[in-house]
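Every protein chain except one is present and positioned as in the full complex.
Chain lettering (A and B) follows the sequence in which the chains are written, and residue indices restart at 1 in each chain.
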Amino acid sequence: MSLPLHFPLVLAAALFALGAYAVVARRNGVLVLMGVELMLNAVNLNLVSFWAYLRDSLLAGQVFALFVVAVAAAEVGVGLAIVILLFRTRETASFEEADLFRW
Amino acid sequence: MDFYRIAWLIPILPLIGSFLVLFIGKRTPGRGAPIAILGVAASLLLSLGVFFEMIGGRGVYEREWHWLSIGPAELGIGVRVDGLASVMFVVVTVVSLAVHVYSMGYMHGDKRYTWYFAALSLFTGSMLNLVVAPNLIQLLVGWELVGICSYLLIGHWWEEKANSDAAIKAFITTKSGDVGFVLGVALLFGATHTFNMREIQELAVAGEIPRALVTAGAVLLFFGAIGKSAQFPLHVWLPDAMAGPTPVSALIHAATMVTAGVYMVARLFELFASSGAALKEVALVGAVTMLIAALLAMVQDDIKKVLAYSTISQLAYMMAGVGLGGPAAGVFHLYTQGFTKSLLFLGAGSLIHAVHSNNLSEMGGLRRVMPVTYATFLVGTLGMAGIPPLASFWSKDEIIGAAARAGGGVGQVVFVAAVVTAFLTAFYMGRALFLAFEGEYRGHGHPEESPPVMTGPLVVLAVLAAVAGLVGAPFVGAFSRWLEGAGAEAHPVEPGVLALSVGVAVLGLLAAWRVYGRGAPARDPTLSLGFLTRVLVNKYYLDDLYLKGIVRPVQYPVARAVYWTNQRILDGAVNGAAILARVFSRFLYDTVDQLGVDGAVNGAGRLVGGLGRALRALQWGRVQRYAAAALAGAAVLALLALLKV
Partner (left out) sequence: MNPGEVFFFLFGAAVLVSAFFVVTATNVVRAALWLVGALLGVAALYLLLGAGFLGWVQVLVYVGAIVVLILFGLMVTRAPIGRQRLETGEWWLGAGVSLVLLLLLSFIAARAFPGARISLEGSALTGTGLGIFNPRYVLPFELVSLLLLAALVGAILLARREQ
């Protein structure tokens, strides 16, 4: 029982592209964060696939994926806090309207 | 006790002090100042230990611990202790300790008092790290840390735009020299595959590196020194750097910043020496700078700017000394100037503290009110002028002597420049002294002598500025033994050079006294008094001061030149020289310095500003567009990867 390596890789590429679309095109900040989650999952899928291919004894691919999960959790926490703050100060959750940082 | 083995503590202690002050300083008694002082004082004790061990005849100690590997190259972090380093330790820590103590009085009540002391200690530690460094990377780390500390401290009162502008100017001007420095480090590493300065120099001396590469590397490194040590044409930052608190100026000028360039050239002397051209360049840059800066110093009203230009001029002396006479000559001047210049700056700070103005035109007559400041400032002035047996006399004489011995085209140029500069130095220092302390008080309020915490360091430094030079006097000759090994012979006293150097110094002081001093009755006082009276009458036309200072000496003394020739031919010649010099320096300051050099610097600033405005259009302020741009960048990378697969 085996699987061509590029199957999961192509799947990950598609997942990454979908996430990227959400990050650029979605208005609602929470939806943008969901896009980020999809992109991170695509990366994790790549890491795990390569680990499954190489089967190194240190499980480096899995460990790295685990770190990414932890970082993702931190990122969602802070990201949502920012969205909430944005909503509270500007009455909107849309990143499109948060453009105070323009010159 | 083996002080060489614990020399690594010397830079560490002020750094620890700095961090302690930063983190817990505010909650400790004295708001952090005692911690900083303790760190520097401990460092000073260790430095003295190292120093006396070095005098005892101990050789070079070098130790490097492995830090990281870059490809085949090992990069270490460590210490190198030799005569040069031990002398620098003492200069840096003594001056720094004096500045720390003095600052407790000067900065009393400042709202960023604690932060100030943290930065001061960091400054000291960085400079000591630069001194102790055995390899170029560690040197570079210290070099850049010193740069950032100077930025922080010059801009200490950043609420005023002029101060923060000055800090930025200092930082960027020195940085533009550092570009050359980094390139030089890279070039030498490429040629030798090591960062260790001893190994690089051994290779250079052995001829393992092509001569052209040695010259290119040395010249590039010297660019860094030009920026750091404020040599022409990158000297423009130093006068502006006076915007910082005065004790900071003392530290920058005497110990921790501008001396770094001279130290670097002395440390890498063999590299410079194995390319004769680079050494000549050093000497020539020194000759040009010393003259230009000394002339500029003569037309300044701000007492700190007088001292600033004199620092540039004296640093140029050091450069010329290293270039012609070897590291001992240059570093000896650095050592004596370290004490003399910090003394003068702290004295100026005491004056400013008393009269609340930097302008000589608002001082005057302070001799009676501030006797301690006057006495110490007098020692500094006479030392700067080169009156024996004060410290700076010996080192200045050493450099002039070296130029006379060197001969050749470069030697002659430097010799003439050095002698003329010696005269000018005596003149402008005398001018500052007389304007500040003689005559009538022209400022506001009632100045008082500074508190003991400020005058104490002055007295200590004055003693050092008076006697510290004896170790390098020709009949002792210890200094060159320390720096160049036991084999170095003391240069014999050359009566001609000695007489010349003392002669021009005395003449310069006399000329200054003639124009500015309200002197002893035996000396034809009315002429000078008449001139001084006019300045005093016009004391509210402060803007006119430069005008008065130049026009009057041109009008009256020229008319009187005939009279003087009858009485004293010498006096007339001296004054004539002073007048010419003032006219010329006025032109130099207005046209060459302010329009030419400053113009180039400002032009560079405008260029950056224009680029910034153009790039500003890319600042959309939309996070999602940024994300799209980043992803597009990723796509480009993917495309590159695809083309390679």
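Here is the rule we go by: a contact is a pair of C-beta atoms (placed from the backbone, for glycine too) under 8 Å apart; a residue touches a chain by one contact, two chains touch by 3 or more.
Model, not experiment: these values are computed from the prediction.
Engineer: Applying the definition given at the start, please give the residues of chain A touching the unseen chain.
Structural biologist: With respect to the unshown chain, the touching residues of chain A are 1-31, 33-35, 37-38, 41, 44-45, 48-49, 51-53, 55, 57-59, 62-63, 65-67, 69-78, 80-85, 87-88, 93, 95-96.
Engineer: Over the whole complex, note the residues of chain B touching the chain we left out.
Structural biologist: Touch with the absent chain occurs at residues 624-625, 628, 631-632, 634-635, 638-639, 641-642, 645.
Keep in mind that, in the parts below, only the chains that are shown with their structure count from here on.
Engineer: Which chain B residues qualify as touching chain A in the complex?
Structural biologist: Per the touch definition, chain B meets chain A at residues 616, 619-625, 627-628, 631.
Engineer: Flag every residue of chain A that touches chain B in the complex, lowest number first.
Structural biologist: 20, 23-25, 32, 95-96, 98-103
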